[in-house]
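With one protein chain held back, the other chains of the complex are shown just where they sit.
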Amino acid sequence: MDYQIDFDLIFRSLPVLLRGLLVTIELWVPTVLIGLTAGFLLSLARLSKSATLRLPSLFYIELFRDTPVLIQLIWFFYAFPIIIGVQLSPFVAALLGLTLNTSAYSAEIFRGGMQSIAQGQWEGARALGMRRSKILQRIILPQVFKRMLPAFTNRIIEIAKMSSLASVLSVHELMYQGRLLSSTYYRPFEILTTVAFIYFVLIYPGTWLSARLERRMAEKA
Amino acid sequence: MNEPILRVTNLQKRFGDLHVLRGIDFSVEPGERIAIIGGSGSGKSTFLRCLNFMEIPSAGTIALDGNEIGKSRGREEIRSYPEAELRAVRERVGMVFQQFNLFPHMTVLENAMEGLLTVKGMKRALARERATRELEKVGLATKLDAYPGRLSGGQQQRVAIARALAMEPEILLFDEPTSSLDPELVGEVLRVIRQLADEGRTMLLVTHELGFAYHFATKVIFLADGVFHEVGTPDEVLKAPMQERTRAFLERFTEFAF
Partner (left out) sequence: MSYHWDFSGVWSRWDLLLAGLINTIKIAGISIVFGVIVGLILAFLKLSPRRFLSAPATVFIEFYRNTPPIIHFFWFYYALPVLANVSLDPFVAAVLALSTQSGAFYAEVFRGGIISIEKGQWEGARALGMRHSQMMRRIILPQAMARMFAPFVERSFELTKTTALASTLAYADLLYQAMLVNSATFRPLEVYTTIALMYVILLVTASTLARIAEARLTAYR
């Protein structure tokens, strides 16, 4: 195999790729923040005693978990504007799709966490005279976060990976820039391998952290 | 007098820096029933597990029926233990564990048959017959097709005993067989062990059940700090111990006697 790797090209392409990385992060961070928050509210609806809250939220969660993310992004960019009568920019459509997807998965994480907190916690707090929202805030949620931290970390990693699908909608994030450059310079091996490495460097710390957290929690148990 | 069925010479076992067994000399005659008592960390489980080579000795020799197990490697302390030889030992020296270690994906009967089928290569019909016989002996004839998960702790341990018996071992090792059981279930297991005693089997029992040890054993050994601190008949060791340490150990058991 006498393929000559063009290292100089890799070096020259970095500025463009890093610009794409910036957009990736612009997708990633809001998705995490809004998605997790929405997921929490959704989990409350999912756990609610009222069927009018519980059933639609169940339907919503299943819908997002039983369809490919790519379909969801495409749907929000091409199909959704027809319903609302407004054309969305690729970035906004991607952000919308990723955020709603995250809310569905996070809702399940919150739900699992809350259901795993023993009934006794609620009872102990109520016996002290606390009201429901306070119990949630001071007793239940802190424990849910601690317990579900590995699951949340995994979700955050998944979101970073999902952001690459926004390239299909032509959002100028890292994957898109990679595809653009590799076809512009006809050197897909150098460019795509570099893009893969950048993603790895971005995501691996999260995986490492998650593994450490899981180990710490297993030790404490 | 025949050759002792088991002879242990200068048995030592180290785990890293921890010197658990510090030189034990010991022999077992056929038909002897030996109870081994001691505090936690004394090394009694480690000692028992060396006898069927679940733990490999760091130094010293173990001889079964006069044959030393393993090969000396020139320098005295270092021995090599070929896996095939150890497996042969384990066919002849059976073990019953504190946690039973039954195979949950097999029925009671299949558990008892497993060693016969897989290790002894016995034909299925013969294995079934022998396994059934042992299970009947321990009182579980009605549970042959049940899965271990559905049985009580006492029943599971009895299956474990039947599984070990089916291999027709020359020596039976019991590693705290009742320590994991609820108190009400301890009796049914001890009764089975007592039954085996009446058959004249050679047995070694590591236990905290001193009352049972007193009635069951022909010899009692108190293990402390990795050596045999006191050895004698049940009357000697349990009722009139000579060593202060033994007395102190036994006192803990009578502290809340009523």
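Order of writing sets the labels: A and B. Residues in every chain begin at 1.
In the analysis below, a residue touches a chain if its C-beta (ideal position, glycine included) is under 8 Å from a C-beta of that chain, and two chains touch if they have at least 3 such contacts.
The structure displayed is predicted, hence computed values, not measured ones.
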Among the chains presented, those that the missing one touches: A, B
Of A:I61, A:I135 or A:L165, the residue in touch with the unshown chain: A:L165
Options B:Y81, B:Y147 or B:F228, residue touching the unrepresented chain: B:Y147
Option from B:L18, B:I56, B:V119 or B:A141 whose C-beta touches the chain left out: B:V119
Absent chain, residues of subunit A that touch it: 1, 3, 62-63, 66-72, 74-75, 78-80, 82-83, 85, 157, 160-165, 167-168, 175, 178-179, 182, 187-189, 192-193, 195-196, 199-200, 203-204, 207
Subunit B, residues in touch with the chain not shown (by the definition above): 52, 54, 83, 87-91, 94-95, 97, 99-105, 114-115, 118-119, 147, 149, 160, 163-164, 167
